[in-house]
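Below you'll find the structure, written out as structure tokens, and then a few comments.
Note that one protein chain of the assembly has been removed; the remaining protein chains are unaltered in position.
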Amino acid sequence: MGGAERSERHRSDLCDRTGHELGEMLRAGECSALELTDSCLARIDLVDERVKAFLEVTADRARDQARQIDERLAKGEERRAVAGIPLALKDVLCTRGVTTTCGSKILHNYVPPYDCTPWEDLRAGGSILVGKTNCDEFAMGSSTENSAFFPTRNPWDLDMVPGGSSGGSAAAVAAGEAVWALGTDTGGSVRQPAALCGVVGFKPTYGLISRYGLIAFASSLDTVSTFTRDVRDAAILLSRIAAKDPRDATSLPTPFRNYGRGMEDGVRGLKIGVLRDWLGEGVEPAVKSAVEASVGRLQNLGAEIDEASLPNAEYALSAYYLIAPAECSSNLARYDGVRYGLRSKDAADVVEMNMRTRGEGFGDEVKRRIMLGTYSLSAGYYDAYYGQAQKVRTLVIQDFQGAFERFDLLLGPTSPTTAFPLGAKTEDPLAMYLNDIFTIPGNLSGVPGISIPCGLDEKGLPIGLQLMGKHLDEDTVLRAAYAFEQDLGFADRPALIQEAAA
Amino acid sequence: MPVEIDVDHVARLARLNLTDEERERFRTQLGLILEHAERVREVAADDVRPTAQPVPQSNVFRDDEPEPVLTQDEALAGAPEVEDGRFKVPRIIEAE
Partner (left out) sequence: MTEYEAVVGLECHVELSTRTKMFCGTPNEFGGEPNTRTCPVCLGHPGTLPVPNRQAIEYTMKIALALDSEIAASSLFHRKNYFYPDMPKNYQISQYDLPIGSGGHLEIEVDGQSRRIAMNRVHLEEDTGKTVHAGTTGRIAEADYALEDYNRAGVPLVEVVSEPDIRTAEEARSYLTELRALLEALGVSDVRMEEGSFRCDANISVRPAGQTEYGVKVEIKNMNSIRSVERAVRFEIERQRNALEAGETLVQETRHWDESKGVTLPLRSKEYAFDYRYFPEPDLAPVEPDGEWIDRLRKGLPELPAARRRRFVEQHDLDPAAARIVAGSAEWAEFFEEAVGLGAEPRAVANWMTGDLAALLHENDVSLSGGRVEPRHVADIARLVADGTISTAGAKQVLAVAFASGTAAQQIVEERGLAQISDESELTAVIDEVVAENPGPVEQFRGGKEGVIGFLVGQVMQKTKGAANPQEAQRLLRQRLS
């Protein structure tokens, strides 16, 4: 093997490394931001025809950004942790001048006049945008099959879904098309695809990251969240984007700070409650045994393990399927063909124009949820549905408060199953909704939750372990996740990558 | 028992044109989903207060300070149809 060839090999796997590793390499001059960006773009060229993680690849823009970072690196000025690292953004996050579609026909041509706050923060930190990723339309779904454009595939097995709704971002990080990515988690839309794609998905406390510029699905649940290759990267990315935003009245009054403090301190003495109810019926045996093995591992590391329960969590799914559609029915009313996006032509009057635009522009699941939400808010039903659901929300929050009096963290599976075949659940909405049964309680209560890989099933598909912490106790979640990750040493990668590297 | 809903009325409220096939399918699916969702009534007693926000706050305001605006061109950039600096829409029949 000649030197040039070896160097080429070396460069082509830059995109599979972690962000913190690459940051060190950039600052040490071991690679350039442009080389790194090109490595991701080359990977996209190589695999994305099959994976279909991206709706748009911003190659030119990415290279321009990379050159600017390289100039700063050359002058030794660049110390920012995210600078020069290629990032993918779920296409529900507004990017000024870059089409943002929400995976919907109704916004197929929408170019936002502004940046969402998380991207503004990342861009200011020297982050490089490689593209916008596919998702279920308006983030409604658990498989990314509800995209109006095409489904995304799981890099571990192209016949399987990547999970969703942030399936494009999850697949991009798993396949080395981006080093890390942002998604949004409303009912599990980051943690679940992270689990199914074998990466780390971290949903922080509701309100910690600004929602400004995150195209709303369900306002009281939507949470910008991260996909990374390891826990340290999750802490780095979070530290760059978590702070009070004056443009989001629901963002919490917290200043920027470094998350992941005490991350290396281990779990000795941490009280972890295991949600036994979440390891029963409907949970695949492989998921169950991987989670149980994880409990043993944490116990060996010194964590104090006991059984915990969230008695009202079984009602959380029902409450979620009232609250989220209600908010969505109102949030999506603005897509009416008047100011931007799709307009149906030749309507006789404005009502007909609205109805046809929305009929043609929205897909099946979005229509279903708009109908559901409109119905449950309509005269005479509010108290029975929305009002009751908000009460269940209170009960779920009280359950978490009770549990966190005894425990520092709660543990369970992220998803009851590993990745399933495309088309397997598209005809049965209720079966699809059950994917989110373990992630939804975290959204209703707003607590931070992380999904980390904890093994593979018999088909070689990744399994996710979920840890949830107290409001604003991201540090403890990261600390336990890091200890677990270091101990497990999960090193498997999708076959696709090995093939690409070969 | 699946819930019976007036699909046409709801679609009209939501301004959604539905095909006959969609109307029938949604009637069935929404009925089943609502039947499942009705479980919320089993637990939520009268004395439970509803929660709207996962992490409650109050009095979040901004100062009355002007910020930059969009130009007329920027405002109209995405509009399907424009006339005289305004967004053009088909005629409005309904009052209100």
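Worth pointing out:
Going in written order, the chains are labelled A and B, and every chain counts its residues from 1.
Here is the rule we go by: a residue touches a chain if its C-beta (ideal position, glycine included) is under 8 Å from a C-beta of that chain, and two chains touch if they have at least 3 such contacts.
Every value quoted in this text rests on a predicted model; they were computed, and no experiment measured them.
Among A:68, A:289, A:330 or A:426, the one in contact with the hidden chain is A:330.
Only one of B:21, B:47 or B:67 touches the chain withheld from this view, namely B:67.
Of the listed residues A:202, A:340 or A:484, the one in contact with the hidden chain in the full complex is A:340.
Residue A:246 is the one among A:29, A:246 or A:460 that touches the chain not shown.
Here the missing chain is touched by one residue of B:12, B:25 or B:41, and it is B:12. On the side of chain B, the interface with the absent chain consists of residues 9, 12-13, 15, 52-53, 56-72, 75-76, 83-96, using the contact rule stated above.
Although one chain is not shown, part of chain A still touches it, namely residues 92-94, 100, 102, 107, 110, 112-114, 116, 211-216, 218-220, 246-250, 326-327, 329-330, 333-336, 338-340, 350-351, 354, 374, 377-379, 382, 386.
In the analysis below, only the chains that are shown with their structure count from here on.
Distance between chain centres (mean CA atoms), chain A to chain B: 24 Å. For chain A in complex with chain B, the residues that touch the partner chain are 109-111, 113, 205-207, 220-221, 246, 249-250, 252-253, 312, 315, 317-319, 321-322, 329, 333, 336-343, 347-356, 358-360, 362, 364, 367-368, 370-372, 374-376, 378, 384-385, 387-395, 397, 429-430, 433, 443-447, 471. The residues of chain B lying in touch with chain A in their complex are 5, 7, 10-19, 22, 26, 29-30, 32-34, 36-45, 48-55, 57, 60, 62, 70, 74, 77-81, 87, 89-94.
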